[in-house]
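Encoded as structure tokens, here's the structure I'll be asking about.
The complex appears here without one of its protein chains, the remainder shown in place.
Labels run A and B following the written order; every chain starts at residue 1.
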Amino acid sequence: MRPKVEVRSLNAWFKANHALRNVSLTVPANTVLAIIGPSGCGKTTFVRCLNRMHELVPGACQSGNVLVDGQDLHARRVDPVNLRRRVGMVFQRANPFPTMTIFDNVVAGLKLNGVRGDYPALVEKSLRQAALWDEVKDRLRQSAVSLSGGQQQRLCIARALAVDPEVLLMDEPASALDPIATARIEELIRGLRESLTIVIVTHNMQQAARVSDSTAFFYMGELIEHGPTEQIFTNPRESRTEDYVTGKFG
Amino acid sequence: MNSLMARRAVNWIMTGLCGLALAIALVPLVSLLWLVISRGLAGLSWSFFTALPAPVGETGGGVGNAIAGTLYIVGIACLIGVPFGVGAGVYLAERGDTRLGDGIRFIAEVLSGVPSIVVGIVAYGLVVIPMRRFSALAGGVALAVLMVPTLARSTEELIRLVPHELREASLALGVPQWRTSLRVVLRTALGGIMTAILLTVARAAGETAPLLFTSLNNQYWNWRADQPTASLTVQIYNYAVSPYAEWHDRAWTSALILLLLVGSLALAGRLLSRRRVR
Partner (left out) sequence: MQTASEIATAAREPERPPESAPARVNVPDRVWSGSLLLLGFAVLAVAAIIVAELVHIGGPAISHTGVLAFVRNSVWDVTRDVFGALPFIYGTLVTSAVALVLALPISVGLALFLTEMAPPSVRSIVSFPISLLAGIPSVVYGLWGLFVLVPLLRRPIEPLLAKTLGFLPLFQGPPIGLGYLAAGIVLAIMILPTITSIAIEVLQTVPGTLREAALALGATRWEAIRVSVLPYARAGIVGATMLGLGRALGETMAVTMVIGNSPSIRASLFAPGYSLPAVIANEFAEASGDLHTAALAALGLLLFAVTVALNVAARLLVRISRRGPTRVAA
């Protein structure tokens, strides 16, 4: 299978804190990779390296390579701003723009960049992809903060999809949501795999098992084990992975 | 338990004294507001808002030119002071986490304690000496210098209230830093910044000392930035220290108008921020 994202001996630091140690892995196109591991193991730092959001934190730096479609993200010619349109991101807490309407939130990525287009069609398409269209189609002009938490998170997914990314990074997208909203997001992730490559961080192992094709287990900044999801959960090679997935620690 | 009784008594006495402090603080406020309203209302009429000052011995007249002059000078001050003040605040919030930013923040704090009369001398040197005459522009420059440090600090704090997540959301959509700052972060903080501007303008409109030898005064209407210009505050001062009883009455009426002007600016600011909090 064609590799979409390739990570080669990636290291990341926050000031003196070595947050990621020599991580290498590959994500094939149109698959879902789940990143699991205890708090502070470097999961979030890892995904933030994939769209160069990591470097925005003061004191952060990194070494190693991240390749998308064989192109090195840190090559001199790559503009992080353009890169982030190809590699979208959904955050742990829903963060719609409070000053904008639902409609404007969806097209924010285009509007803020001054890109014109058929906004109404795009809004409908993105909201349908995010499984939110039926709930909001009659109130697109209302403020985004009038939505419930689960709806806000799906709105953020629609917003990320509207710029038509190739890769979608999701940093614990359902951790602040109730079980019903979580189920909807998971259903959505499985459907999006058709058109995208997805990397999802989660601390919920059932969720990883439900939505992902492959799973990577991080511990103390190191990638301990990476393999097909079924194998990681049923027959892990590493004892630390087994301890974690069976709930002995973490 | 005699000592416990004594300790309780001390507790109640101290509580009473602190409550008394509240009462003492309110006495001058009540007295001042009552006198400005009661003595000011006596001389209030429509022509007081529109007419030119009447000479000694004549009745009637008004402070129309002084009201207009205050608005004019404050307008000039806003044109100069708001962009620099808000801009410096954006710098402090967005790039201020460095040693240089710390230094600038500290200097802004210290500058906000500089006496306004000193700033008047500075504006005199900057504008009046080169132009060889007192002018509305000089008054505006003085008030602008007073506005910049306070506005910078309050803008910074308002921008820092914008959740970090919004900035990240925008950057993750591939929006450049400058568009993110202007169209997401500043846009979100805009209501608060408007409030801060209104409160700063209210404060500037009440300043007298920096205008005494910059915009000076003028008995007539003036709309030229290079001419001496009347202001409500300087007019109140001149009326108050004059020896004529009817001018004293005009000072009170002018003070009422000044309080209404300053108060409505501050009130507008607070209403704006309340609507935003909703």
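As a working rule, a contact is a pair of C-beta atoms (placed from the backbone, for glycine too) under 8 Å apart; a residue touches a chain by one contact, two chains touch by 3 or more.
Bear in mind that the values here come from a model prediction, so they are computed numbers and not experimental data.
Touching the missing chain, out of B:108, B:166, B:184 or B:230, is residue B:108.
The chain not shown here is touched by just one of A:2, A:76, A:116 or A:141, and that residue is A:76.
When the omitted chain is restored, the residue from B:190, B:241 or B:271 that touches it is B:241.
In the full complex, subunit B touches the omitted chain through residues 7-8, 10-11, 14-15, 17-22, 24-26, 28-29, 31-32, 35-36, 84, 87-88, 90-92, 94-96, 100-101, 104, 106-111, 113-122, 124-126, 129, 134, 145, 148-149, 152, 176-178, 181, 202-203, 205-209, 212-213, 216, 233, 236-237, 240-241, 248, 251-252, 255, 258-259, 262-263, 266.
Methods note: only the chains that are shown with their structure count from here on.
Computed from the mean C-alpha positions, the centre of subunit A lies at a distance of 48 Å from the centre of subunit B. Touching subunit B in their complex are the following residues of subunit A: 51, 53, 56, 58, 81-86, 88-89, 91, 93, 95-99, 108-109, 112-113, 156, 159-160, 163. By the touch criterion stated above, subunit B contacts subunit A in their complex at residues 97, 163, 165-166, 168-176, 179-180, 183-184, 187-188, 190.
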